[in-house]
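I have a structure here, written as C-alpha cells, and I will follow up with some questions on it.
Shown here is a partial selection of chains from the complex, left in place.
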C-alpha cells in the first residue's frame, strides 16, 4: 500500500491521498478527546473494523461503479433480499447453496441494472432507484416482513460472528475483498477500461473499449458486493430482516467519495474507499463513546466530516 | 527529401492496395456527408486527404476505423473485403488512427493512455514497468520530454497531441490514419513526425494523412485526394499537381495565400493600448515586458512550452502574475478573473478548443453568445430574437457548416467548432484581442477570411496579441514578433524597423 | 428444548399477534401483555427502592448505557425517567444511542458502548431475532440488562436479563377502540391506517384495536384499511381513503406523528366531522384536540414511568433483590378533558401554552 501511495504522488495526483490525511486527523481527534475512554483499546479498534466490514465491502463495489461515472442506489435493497434468501435457503440446504442463492440475487439485479443503463440509456440513478424500490418490495413480501433466524453455527461463524484468534472473520472478509478489488482496479485491463469509460467515454470507445459491457460489469460488481454484504449481515446478526441495509446507501457513497473517487468518474482508489468507510465507522464509534446526545452526535459528525476533508485538501495542496 | 519520397513511391507502384474504401455513403440524419467516396492507399504510400471544413474527412476516417458504420460501401484490406462493426475490429485488421478531436483519458497517466485496451501483461496483471519503459523509449524517439507517469490532464495541449500520435504509432499498425496530427504542434515536432512517417513508409506501412496545411501535403504525401461536397473532386499524384490546383478542387476557385496583410493606415506607436511590465509567473515566464499599440498586431513566437499560452493567461486574469503590471489604456489593471479582463475590453481565444473553448452539449448559438448574455438583456430578460440574429450572421460570416444555430456544437466538424470559438471573440468587440492558435484545424479559405477579420479589428484602433504555431499565419498578420524562449523574450522582429518577417525567418529565429 | 418454547411465546407477544385468529373471544380477552415466557405482569407501582437502597447503590459508582431503538419525544421521556432515578442511585449515564430501527446499528451500538464498561444497560431492542446475538457480548460481560417493551428470543428473565418493562400495548389498542366508539357514537364506518412494518409495539397496538372493533363493536365497520411506512406520507393515504369512502366517520392512525398529515388532509377536505383516534401525545394534534378539531381521542403509555422503573429494576439486580420478570406500566386514555393531567403523567411535562390557551385555562 505504501508503494501504492508513493506511485500516485509521483503522478502529481494529490487527490488520491487526501483520504489518508483525513483518516489521520479523525484518528488524532478521537485519540486525544477519548484517550481514557477505551477508544484506542484493541477491542474497540477491532469493533470498528468489524462494524464497518459490510460498508467496506459495498464501498469496494461502488468504487467501480462511480469510477465508471455511474451510481447504484439499489445496494441497500439487495442487502436485505440477499440476506433473506440466504437465510431461507439455509433452512433446507447447505451453506454453499445458501451463499450462491444470496449472491445470485445481486448478480441478477446488477445485470438488469446494467443492461437497462447501457442499452436503454436511462441514467443509472433512475434505474437503480426503480429496481431498489422493486427489490425492497420483494424483500418485504418474501417472508411477509418476518425476520428469519439462522441457527447454522458454521454459517454464522464463517460469515460474521466468528473470530480467528483476535481477528474477526468479518475483517478477514474485508481484507480479501479489498485486496482482490484493489488488484482488479489497478492492475487489470478491466480496471483500466472502467477508469477510461468514466474518464472519457468516447476516448475509451475510440481506443476499442466496449463501454456498454463495462457499464454492465460495474453495475453487476456493486450489486454482487451488496449481496455479499447482505450475507455478512446475516452471519453477524444470526438472522435476516427486510430492513437490513436500508440506511447504508448514503454511507457507502459517502465512504467512496471521501475515499477520493470522483463522481465524474475516471479517478479513484479501492483502498481509499475502505479508509473512507473506516472513517465513517470511527465517527459513529467515537461520538457514541463521547457520550453525546443523539442530536449532538449528528452535529458533530457533520462538522468533523467537512473539517477533516477541508483540512486535508489544504494539506495536500500545500506540498 | 522529396526525391526520396518519389523513389519508394515508384517501388510500391505495382504493389496491391493495403486499404480500399469503395463507394462509401454516410448521412447523419438528413445531412448527407459522404455521397459515394472511394479512396485507396498502397503499402508504403502516404495519401494526403484534404477538403474544406465539414467536407467529410474525419467521418470517412472514422468509418474506416470502425467508429461509424457506413450507410453503404465496402472496405478492403490487402484486396480482401473486411467487415467490422467497431474499433476492435478495425484494429484486428491492422488499422490505427490519430483522431482529430481529443481522445485521451485526462484522468489517467500518459503510460496508461498509450497502452489503453492492449496493456502488456505479466501473468494476470498489467506490467506497468514495461509500459513506462516502452513509453519512455517512444518519447525519446520523438525527442520530447514527457514523463509517462504524469496525468494527461496536466499536459499542455501540444504535448497531449504528441501523446495521441505516439499512442497510434506504438500499436505498430499496417494502416495508419492521421487526422490533422500537426494541429497545435510547432515546426520542430512536425519535422519529427515527418521523419517518422518516412520511416514507416520504408517499413511498407500505408498512411492516410489529413491536413489543412497544403505545404505539408506536398512535402510528405505521394498522392492527394480532395473531398468536396461529399465527393472526390481530385485524386492524383502530388508530383502532378500544384497547390493552387488543390485549392481549386477544394473550393472551386483560387485563393491567394500567405502574403502579409498590411494595416490600412500606418500605426502611430505613442500611447500603447496594452502594456506588460516585468511579468513573472512561476518558472514559465521571467520578466517579460512589451507594448501593443492601437492598430498593432503583435505576434509571440516560440517553441512548444516556451510559455506563450501562459503570457496570454496572465494578461487575461486566468493566472495571477507573481510580479509585474498589466496596463490597458494607461490604466494599471487589478484583474481577478476573465470577467474583469473582459470588462476592460480584453478577450482571449484559447488554444484548447475542447477544454476551454466550447460547451459541446449546447447549441452553436449558446456558445457564440456566451460572453455577451448580459448585453443582450432587454429589461429583465434576454432578447433571444436579437441573439439568434447575431449568431446566425456570425456563423454565415465565418461560413460555419451547420444545419442551423440550434445545432449542438459537439456534432460540428473540428474546424467548424474552432470557428465557433473564434466567433465568440467577435461578439465581444474587444479592444485587446488575445489569440492563442486561433485557426487550428481551419481550412485555407476560412483562414483567409479570419486573417482579414483580425486585421480589420486592428485597423479599428484595437490591439491584437497573436500566438500561433503556424509561422505562415504569423508572417501573414504580425507587424511585430516577440521571440520567446523559456519564458524570456530573446528577440523582437519589427517590420517598421526593417526586419523581414517570413515563415523562414521566424522558424530560424525560434530555433536558434 | 425450552429455547424453542421461549422463542415461540415471545413470537406470540410480537408480530404474530396481529395475524392471530379472531375467532374465539376468550383467547382475545386474556390478550393482556404477558412476559415472553408467559410470566404474569407486575404493576410498575410495585417497584420501589428505599433510601437505604439508594445510599447503597451510590457507593457502587455504577455506569449505565442507554441503547434505544429510535429517538423522539417518547424516547426523550424514557431517558428522562431513567436519568431521574439514576441520579438518585449515583449512576452515571455514559452513552445514549439511537439505532434508527436498524438491528445492525443496534448491535454496533452495544459493542461500542461496552468499550465504556457500563455496569447497566437499559435497552429497547429493535429486533427480537437478531437481538439474541446482538446482546450476547453484554451478557458475556455480565452487564445488568433491563429491556423496555420487548425481550429477545431465547433469553430468560433473571438469566440473561433482569426483566422487561413495557406499556400495555394490547390495552392501548383496546382503549383506542373504546375512544373511537365514544367518538362516533357507537356506530358507523371507519378507516384503519396502520404501521405496515415489522415492529412489535405498533403491530400489537394496531392489531388489538382492529380485533377490539371487530369483537366488541359490531356496529362499527372498518371499511378502509391502509398501511404506511413513512410517518410523513400518511396524507396521501388519508386523501385517497376520503376519495373512495367519503362516508367514514372516524379514522384510526397508528401514532401521533403519523396522524398529523391525516388531520391536515381532513382539514383540506373540510371534513371536521371525521374523528381521529391515535396513540401518544404530541403538541400539534393535542392543540387540534383542545380546539375541538378532528382529533378527539388518544391513548398514551408512560415512557417516563417506564424509564424510572427500568432504572429501579437495574438497582434491584445490583442490590441482589428479587426482581419481577415482567412489569407493565399503566396507560392513559386522553381526551380534551384530561390533556393537562395526561402530559404530566405520561411525559412529566406541562401542557404547552398554546394548548392551555385553547383550553381556556390561560
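Here the chain labels run A, B and C in written order, and each chain numbers its own residues starting at 1.
Note that in this section contacts are C-beta pairs under 8 Å (C-beta built on N, C-alpha and C of every residue); 3 or more make two chains touch, one makes a residue touch a chain.
Since the structure is predicted, the reported quantities are computational estimates derived from the model, not experimental observations.
Enquirer: List, for each labelled chain kind, its number of copies in the complete complex.
Expert: A x2, B x1, C x1
Definition applied: only the chains that are shown with their structure count from here on.
Enquirer: Roughly how far is chain A from chain B, going centre to centre by Cα mean, in whole Å?
Expert: 44
Enquirer: So how far apart, in whole Å, are chain B and chain C when each is placed at the average of its C-alpha atoms?
Expert: Roughly 74 Å, centre to centre.
Enquirer: How many angstrom lie between the CA centroids of chain A and chain C, rounded to a whole number?
Expert: So the centre of chain A lies 35 Å away from the centre of chain C.
Enquirer: Please output the residue numbers of chain A that touch at least 2 other chains, ranges allowed.
Expert: none
Enquirer: For a test of understanding, state which residues of chain B touch chain A in their complex under the given definition.
Expert: Going by the criterion above, the answer is residues 67, 86-88, 91, 97, 99, 102-109, 112, 116-119, 121, 124-126, 128, 149-151, 154.
Enquirer: Can you list the residues on chain A that touch chain C in the complex?
Expert: 37-39, 41, 43-44, 47, 50-51, 54, 145-149, 156, 161, 233, 236-239, 241-244, 246-247, 284-285, 288-289, 291, 293-294
Enquirer: Which positions of chain A touch chain B when the two form their complex?
Expert: Touching chain B: residues 7, 10-13, 183, 187-189, 192-193, 195-196, 198-200, 202-210, 262, 265-267 of chain A.
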